[in-house]
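We show some of the complex, not the whole, and keep each chain where it was.
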Amino acid sequence: MTDSSTNMRLKLPITCFILEIILIILFGVLVVYDHDTDAKAFNKNMKMNNSTGGGNDFYYRYPSFQDVHVMIFIGFGFLMTFLQRYGFSSVGFNFLIAALSLQWATLMQGFFHGLHNGKIHIGVESMINADFCTGSVLISFGAVLGKTSPLQLLIMAVFEVTLFAVNEFILLSILGTRDAGGSMTIHTFGAYFGLMVTRILYRPKLEQSKHKNSSVYHSDLFAMIGTIYLWMFWPSFNSAVTSHGDPQHRTAMNTYYSLAACTLSTYAMSALTAHDGKLDMVHIQNAALAGGVAAGTAGEMMLTPFGSMIVGFLAGIISVLGYKYLSPILEEKLKIQDTCGVHNLHGMPGVLGAIVGAVTTAVVPKEVYGNGLEKVFPDVASGDRETTYQAGMQALSLAITLGIALFGGLIVGFILKLPVLGAPRDNACFEDSVYWEVSLIKEDS
Amino acid sequence: MTDSSTNMRLKLPITCFILEIILIILFGVLVVYDHDTDAKAFNKNMKMNNSTGGGNDFYYRYPSFQDVHVMIFIGFGFLMTFLQRYGFSSVGFNFLIAALSLQWATLMQGFFHGLHNGKIHIGVESMINADFCTGSVLISFGAVLGKTSPLQLLIMAVFEVTLFAVNEFILLSILGTRDAGGSMTIHTFGAYFGLMVTRILYRPKLEQSKHKNSSVYHSDLFAMIGTIYLWMFWPSFNSAVTSHGDPQHRTAMNTYYSLAACTLSTYAMSALTAHDGKLDMVHIQNAALAGGVAAGTAGEMMLTPFGSMIVGFLAGIISVLGYKYLSPILEEKLKIQDTCGVHNLHGMPGVLGAIVGAVTTAVVPKEVYGNGLEKVFPDVASGDRETTYQAGMQALSLAITLGIALFGGLIVGFILKLPVLGAPRDNACFEDSVYWEVSLIKEDS
């Protein structure tokens, strides 16, 4: 099952060691504790600080961070275990590229918006942002799942994290766009980047591995672990880096109702689109999450639970329709082999979320926010711009994100075609034993 | 495996769409952000509020909410995956009816005790309460597991949530009963409601599906995921809506020790009641949790860790004895087919918890609470009633709960008998493939 090009004996260790050593050196040179993690800085003036340390940002953000962390490592990791013989790779490569990405993201994001006197200051908020960026890489992983070597994935992660940070910088810092839950920066970017990569890596003979590109009973149950964790913690995801107080509270609640409504419409559409009315696990595992994606931008706004539920309801419908009717077309006509259907879970719902964000920005009068306006739209509160201008920036940001994602995916896709990177052969896709020691003993019970 | 009545092609989508659209409309008309989630209200007077937003209730309750959320979706969902061929339905229907119930519960509970000027105000506490109500529905689901269509479950959820809110209103608002962890409102109610429903739905020929009403090796391991999450987060469950400060802290700790003691007595009883001394997974998966149920009412009181451990110890014993000796009697003599044994996990321990709550209320002198009395027994602290009167109300509440649950279950059970709701045939119970696309490929390893 192994040929020389897929043998990782030297390639993988060398790549991991070089990357990690570069990371360690750059952390040594560039990264310092921020005000809340540095012993001296936080305790500089003991009288001004709460002596119990209660004012530390850790207590406002760490629970959210851990929920996000669970989504990244358990949620994404187990969601992809649905394939019958690719569970080790799904969880294991997810683990590897996430561990790399969060380190590299700390540097890239810090470089673009955490620099103080030439040093990158880090704390719990940068940890959340690094996990967010990682999430984007894992979305792209979903598109190419089963068809790439760990080496290709590491290379993809390095480039994608970098482009993610550029796009995020343009949106959040230059355009002043609001996107707390990342409908654009995370989901739209990750999905379209991954779709372009998988397009470039198109395998005309992938049907040689077709029998393995499906689930078995227990693999679907493992995948449901991922689904449910993503679903439960999405309110934490969308609210993790909003302003303290009402925006964080409101975002979590809006997302909660968006997801609940999305779940109902997902089940409805799954039964409706099946010829015999039977529910399809693929829909449940994926489309029920679209409500979280679609509430990513507008979640912190005064969207109301009513608005959130409409958004979630639509997201579920769109996503199931995508799995049922659009994915086969993308594969046949556009040659996009999207293993996990990230276009249906992250792509279209991400675009929907961006549009909802722009519309909500435009239509909710700023008086509705009262004194809370500055926490959500600081540029509007300061009088620098009107809500309509803000809404325009939101819409522009979607276009920019799509552009950078597609162009970036194009370049990176060609890089990943290098034979030295050890992609599996067409008849050995979706198969753990190419890169993992797999026991040959038959399971008995 | 499908006949026309169990075909959900139109029934399920129509029901889901109608329910969700009604929910969205009612949310639009009735539901608004509360003081802590509304941008204007929370920031009305910037000087009076902590400018960092630290005083928001989100920071006191959201971690508890997420633990409860995990119990509802992972805990209940995976606990029921023990059946060999019903894992998709266990997790999947749990997911569906929970998503519906939490929305409907927001309205029903808000209608009864969240109305301000005709609007329902919502925030993290209402989210926890909605999850609590959902938990009650999932307990009833456990009693009918494997024998109902998703349509029946949705209908059951709508009625049960409504009755739950009525019972909760009578107990907490009219009688001034204390039941923070829901020994009565959640567990006793959910269990006896479900038991009555399954009694009405009695299937004399259920032995036709008997070979599927059991576990296999891996399904028991999936179920242990549910068990362990329920066990770990039960301290959060019982303490999630207590008063801030010492009551929340104390409730979590009492529950922790109750569960630990319960686990020891469960293992002891499981070995003792087996003819060959071998432990039975059914007991471990379920009875070890009874200590959490039984600490649901008295957990916030000055029960002491000593008292908590006695309660948990007894709960474990009762629960195992119930599984071993009472369940077969209930099935044979009373025709109650209780798939998950919810009578042993939620029914009897819930009643025990209610009794422990009444006794603790009566016997602990109010001086023990000092100035903390008003957080636990506000009516006693205000001088409106004595502890004995409060204890009487606690006992009365148990009787009312049992009455409403049994009567409600009776009515709803007959409603669920409507053939149009598509229950599975007697020889197709405990079988995913009636309502789910199930891969026919043999798993290999």
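Here the chain labels run A and B in written order, and each chain numbers its own residues starting at 1.
Going forward, a contact is a pair of C-beta atoms (placed from the backbone, for glycine too) under 8 Å apart; a residue touches a chain by one contact, two chains touch by 3 or more.
As the structure is a computational prediction, the values presented were derived from the model and not from experiment.
Complete-complex copy count for the single protein sequence, taken from this structure file and not limited to the 2 chains in place, is 3.
The rule we apply is simple: only the chains that are shown with their structure count from here on.
Between chain A and chain B the centroid-to-centroid distance comes to 33 Å (mean Cα coordinates, whole Å). Remark: chain A residues 55, 59-60, 63, 67, 84, 214-218, 220-221, 224-225, 228-229, 231-233, 236, 243-250, 252-253, 256-257, 259-261, 263-265, 267-269, 271-272, 274-281, 284, 288, 302, 304-306, 309-310, 313, 368-373, 375-376, 439, 441-443, 445 touch chain B in the complex.
For chain B in complex with chain A, the touching residues are 2, 7-14, 16-17, 19-20, 23-24, 27-28, 31-33, 36-44, 46, 49-50, 52-59, 62-63, 66, 69-70, 73-74, 77-78, 81, 87-88, 91-92, 95-96, 99-100, 102-103, 122-124, 127, 150, 216-218, 222, 225, 433, 435-439, 441, 443-445.
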